[in-house]
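Mind looking over this structure? Questions follow.
Left out: one protein chain. Kept in place: all the others.
Labels A and B are assigned to the chains in the order they are written; within every chain, residues are numbered from 1.
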Amino acid sequence: MKNKFLIVLSVLLTAAIMASCAPAATATPAATEAPAAATQAPAPAATTAPAASPMDALIAAAKAEGSLNVIALPHDWCNYGGVISDFKAQYGLTINEITPDAGSGDEITAITANKDNKGPQAPDVVDVGFSFGEANKALFAPYKVSTWATIPDSAKSADGYWYGDYYGVMAFMVNTDVQPKVPQDWSDLLDPAYKGQVALSGDPRVSNQAIQAVFASALANGGTLDNAQAGLDFFGKLNKAGNLVPLISNNGLVAKGETPIRITWDYNALAGVDSFNGNPKVTVVIPKSGRFAGVYVQAISAYAPHPNAAKLWMEYLYSDKGQLTWMAKPGYCHPIREADLRARGAVPADVSAAVPDVSGAVFPSDAQLSGAKDLITKNWDKAVGSDIKAAP
Amino acid sequence: MKFVTWLRRAPLWSGFWYLLGVLYFVLPLYATFDFSLRIERDKIGLLAYQKAFADPGFLQTFVYSNVLAVITILVGLILVVPTSYWIRLRLPEARRVVEYVTTLALVIPAIVMGFGLVSVFGAPIKIPFTSIQLTDSLLNSPVGTNFIVVMGYTVLALPLMYRSIDTGMRTIDVRVLTEASQSLGANWFTIIVKIILPNLRASILSGALLTFAIVVGEVTISSILNVPAFSPYLWLLGQHKAYEPAALSFASFLLIWASMGVIQIVTGGRAQAAGAH
Partner (left out) sequence: MAQTALPASRSSTSTGGAGKWLGVLPFFLFAILFLIWPSARLMVAAFLDDKGGFTLANLAALFQNQTIVSSYLLSIEISAVTALAGGIFGFFLAYSVTIGGLPKPLRSMLITFSAVASNFAGVPLAFAFVATLGRTGFITAILKNIFGVNIYQSGFNLYSFLGLSLTYMYFQFPLMVLIMAPALDSLKNEWREAAENLGATVFQYWWHVALPILLPSILGTMFLLFANSFGAYATAYALTGGSLPLITIQLRAQISGDVLHNPSLGYAMAMGMVIIMAVSTTGYIWLQSRSERWLK
């Protein structure tokens, strides 16, 4: 018995040592070696992207760095899966994907926690909610992509620290097998028929998506872009009526029928419909009033281990090809350069047909978003959370 | 008295609790399994499993976590058994301190530990008070990162491993065994490996199983250190897909059960059924 134990033990130990020493062979791209070329340099000075052929210099520099650390990019979100694989195919860089399910707040924390770390845990680039851009400027390195001029002014920071990448509007994802009565607008959600059926897609104290959902509801309930209190009140009402389920909803819970009405970005809902493949039947509704556009922004970390790869990534995302990958099925996002793309006729007809119509959507400014974020994160507990007493 | 005698003979009381336990365990699992079968409309099928297994990420992360779990078990045992033995034998006053330290490991939130590890080991290792650099940051290489991750997992498993081994040590007479062995001329290594360890079979098994479970289920430190572990993969899948995560949860449950069965065999399953003494 003991000999058998020792033999198995030594076999396992050997296997374990071999497994942990072997680099990319067994591990996913997550465990790449930081190449010797990775600099310990401080924040690079602001540069504008050089035109045309200096792009080759950038590509060469990026390839010398060899890999790129991205964070919080689920493959099903705006078709980042397609974006990442296309980028890898085009430039041959390794992409190291950190915590794909992280929220905007987690991304910022990852930058600050890894300030001295040049390993694969430190993000090079982030994709965060709009209001996380200006507030965290100090953590970013400015960069202006070659297509900078075609990004709307309202969606970028003038000195190049952060820049909008895509947007969608807040929508309802309704499992019609469980709930055939489809709400058309925010106020419909208060209907007693929806008792215990409505859920957000995140925690409004941390998740950008959830914060924006509350802000969006404010617009439909008498609030303005400058005051999101109406949104808090609305969700307070929803909670008191028993319609709001405190679960963080995801596609699994929608399919199960536990949260048949999920409030999420339209592109997430549409991608979900694709993945369900008819089971269950889901309708995506963009509410009539309170049509609220949420812009996400890109930024390069000031402590990026691979600054050139980061810049190349941005060039790719803001090229026509990158922008269209976000738009086409299964992305369903509206890329930030959409107006420019359409003006030049660069959008294929089928792609154009797939994205939802979001005319009339309201774009809050950064100040309005920050104000709302402040209000919502600080007061969510009071409005909704802390009535839940400890007693069983 | 006759009723009590009968009650003692037929294990009704035991049977009742066992049944309750089985129900508690099995029902949620069954619910997961049932949901995972319904990926196709109006049909019961295993398509969700096919899709889940087709993803290369599943096998990669599962194997990775299993391997690290085994290493963590070994590190944990090497750390805990001699320490617990020594405390029982010679140093009872250290027991409180050690217990407190192990409880710390349970209470300090994993997110604090994770960022702490990044903060300490994410920087190059220097000789203290100088700027002479010994090695590059441990987290810059896969081996270094795996090492830190295993240490992190060991810390997480420490309280449970320690409690298991300590409970076992409590039941064997360490002093007598040691003195007898020493009088026969054994050195410390022989005592620990040949005398103490075999007597602790059941406790080692418990500790090993608990550690295994902790490592494979661990999310926070794995995410922060960005290693390809199984539970973060499962978590991510659950964000966007509906049926595959349920399929994977259930399948991984079965697979982990199988792995634990192997561990049981290796540590001499029959000995634990007969009880430690």
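Please note the rule applied: contacts are C-beta pairs under 8 Å (C-beta built on N, C-alpha and C of every residue); 3 or more make two chains touch, one makes a residue touch a chain.
The model shown is predicted, which means the values in this text are computed figures rather than measured ones.
Enquirer: Given that one chain is not shown, what are the shown chains it touches?
Expert: A, B
Enquirer: One chain isn't shown here. Among A:65, A:106 or A:165, which residue touches it?
Expert: Hidden-chain contact among the options goes to A:106.
Enquirer: Which of these, A:173, A:232 or A:245, touches the one chain of the complex that we don't see?
Expert: Missing-chain contact among the listed residues: A:245.
Enquirer: Where does chain B touch the missing chain, residue by residue?
Expert: Here the touching residues of chain B are 1, 4, 8, 11, 13-15, 17-18, 20-21, 24-25, 27-32, 34-35, 78-80, 82-83, 85-87, 89-91, 94, 96, 98-101, 103-113, 115-117, 119-121, 151-152, 154-155, 158-160, 163-164, 166-168, 170-171, 175, 178-179, 182, 185, 187-189, 192, 202-203, 205-206, 209-210, 212-214, 216-217, 219-220, 231, 234-235, 238, 245-246, 249, 253, 256-257, 260-261, 264, 269, 272-273, 275-277.
Enquirer: Extract the touching residues of chain A with respect to the undisplayed chain.
Expert: On the chain A side, contact with the omitted chain comes from 103-106, 108-109, 132, 135-136, 178, 196, 199-200, 203, 205-206, 245-248, 252-253, 256-258, 373-374, 377, 381, 384-386, 388-392.
By definition in this document, only the chains that are shown with their structure count from here on.
Enquirer: Please report how many Å separate the Cα centroid of chain A from that of chain B, as a whole number.
Expert: It comes to 34 Å between the two C-alpha centres.
Enquirer: Once bound in the complex, which stretches of chain A touch chain B?
Expert: By the definition above, chain A touches chain B via 1-2, 4-5, 8-9, 12-13, 15-16, 19-21, 23, 26-28, 30-34, 74-77, 96, 98-102, 109-110, 113-114, 116-122, 250-252, 254-256, 271-272, 275-276, 278-280.
Enquirer: Which stretch or stretches of chain B touch chain A in the complex?
Expert: 35, 38-41, 57, 60-61, 63-64, 67-68, 70-71, 74, 115, 118-119, 122-123, 137, 139-143, 145-147, 198, 223-228, 232, 235-236, 238-243, 245-246, 266-268
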